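Can you read through this structure? Questions will come right after.
With one protein chain withheld, the remaining protein chains of the complex are depicted in position.
Moving on to chain A:
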Amino acid sequence: MRYVDEFRNAELIEKTAQEIRRRVDPSKRYRLMEVCGGHTFSIFRFGIQELLPENIELVHGPGCPVCVLPMGRMDDGLNLAKDPSVIFTAFGDVMRVPGSHGSPLEFKAKGADVRMVYSPLDALKLAVQNPDRQVVFFAIGFETTAPSTALTLLRAREMGVRNFFVLSNHVLILPAIRAILESPDMRIDGFLGPGHVSTVIGARPYEFIARHYGKPVVISGFEPLDLLQSILMLVRQIEEGRAAVENQYSRVVPWDGNRAALAAMAEVFEVRPFFEWRGLGFISQSALKLRPEFAPWDAEVQFEIAGLRVTDPKAAQCGEVLKGVLKPFQCKLFGKTCTPERPVGALMVSSEGACAAYYHHVYARQAVGE
């Protein structure tokens, strides 16, 4: 029983929350950003904010790859799906992401061969099973997902499969954090580092945040006690005037990451000079493309890609929410023209986007008078 209860133990949770209340300086405000959408989801689900003193504010970060994918990239991908020789494959969650002319699901309804896959390895299998078709995998995700795509490409090369192509939209978490730190309206006092991204990249790469920007980072797990312990560790650092990288989630995060996964990523990918993020704009060296050695499998080389740019609606204030300047409900469109059913802005698209999470867990409850 010990294992199950350990990170949800009500007594330990209350004790940790008390310790946080004891440690904070009531005259100060603490703005802590959870970078990762999984944390955002846990924070809402377990009501973590309610356990904290009023002057600790959790700011929801950019850690949702679907949310930060610019609409033009979706359009580029879906243009490929129009080709009858192409089988367009993507993860389940990409299926609902709106492009300018509809989502992958809507393209499927119109007759395009669009298929949902659980793993990029499944897309590769489809290519083997359909040698007369061209299978395109619309790759998306942070460093958690990029190793899977890399492994699939290494296997495609090894197996000599030549009808499998990747359209890479993989992005990197550290340049996004740097962009937030460089933003003139930045007001973050500390970061909760992503748990599973760090399983791959380790804790070491966050050191620049502490060293150059003087902000503490604590890599956190996803259970309620994980999050509270991590918040306590951040408060302690701030109160002691320290800025360091600490690893609360050491039960799965090695300091140096997963070497085999990092080696596969380095073999397959190189960093793009710049890439557009929805809500954050162009960020230099923030995304991965295939190395020239993998050109035979690179959809950007083997197909005509228009490189479309589609501007988000001006009224949507996703960028401000992503940087923690505005709360979701402070955006003019929130809950009115922008809802999870009909998302206008990036953060309303997926259930772990800050706006959608807020909408489901707070706004909807208030709306029914709970």
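FYI, a contact is a pair of C-beta atoms (placed from the backbone, for glycine too) under 8 Å apart; a residue touches a chain by one contact, two chains touch by 3 or more; residues count from 1.
The rule is short, and it goes like this: contacts and distances are computed from a predicted model.
Q: Look at the options "Dihydroxyacetone kinase, C-terminal domain", "Hydrogenase maturation protein", "Spermidine/putrescine transport system substrate-binding protein" or "cytochrome-c oxidase" and return the one that UniProt uses as the protein name of the missing chain.
A: According to UniProt, the chain not displayed is called "Hydrogenase maturation protein".
Q: Per the definition of touch given earlier, which of A:L58, A:V200, A:A299 or A:C338 contacts the omitted chain?
A: Checking each option in A:L58, A:V200, A:A299 or A:C338, the one touching the absent chain turns out to be A:V200.
Q: Among A:Y30, A:F88, A:F222 or A:F334, single out the residue that touches the unshown chain.
A: Residue touching the absent chain, from the options given: A:F222.
Q: Looking at the full complex, which residue from A:S119, A:S183 or A:Q285 touches the chain that isn't shown here?
A: From the options A:S119, A:S183 or A:Q285, the contact with the absent chain belongs to A:S119.
Q: Among A:Y30, A:F91 or A:Y359, which residue is in touch with the absent chain?
A: Only one of A:Y30, A:F91 or A:Y359 touches the chain omitted from view, namely A:F91.
Q: Residues of chain A in contact with the chain that isn't shown?
A: Within chain A, the residues that touch the unshown chain are 1-4, 6-7, 36-39, 41, 63-66, 91-94, 116, 118-122, 140-145, 147-148, 151, 171, 173, 194-197, 199-200, 221-223, 250-254, 258, 260-261, 264, 350-353.
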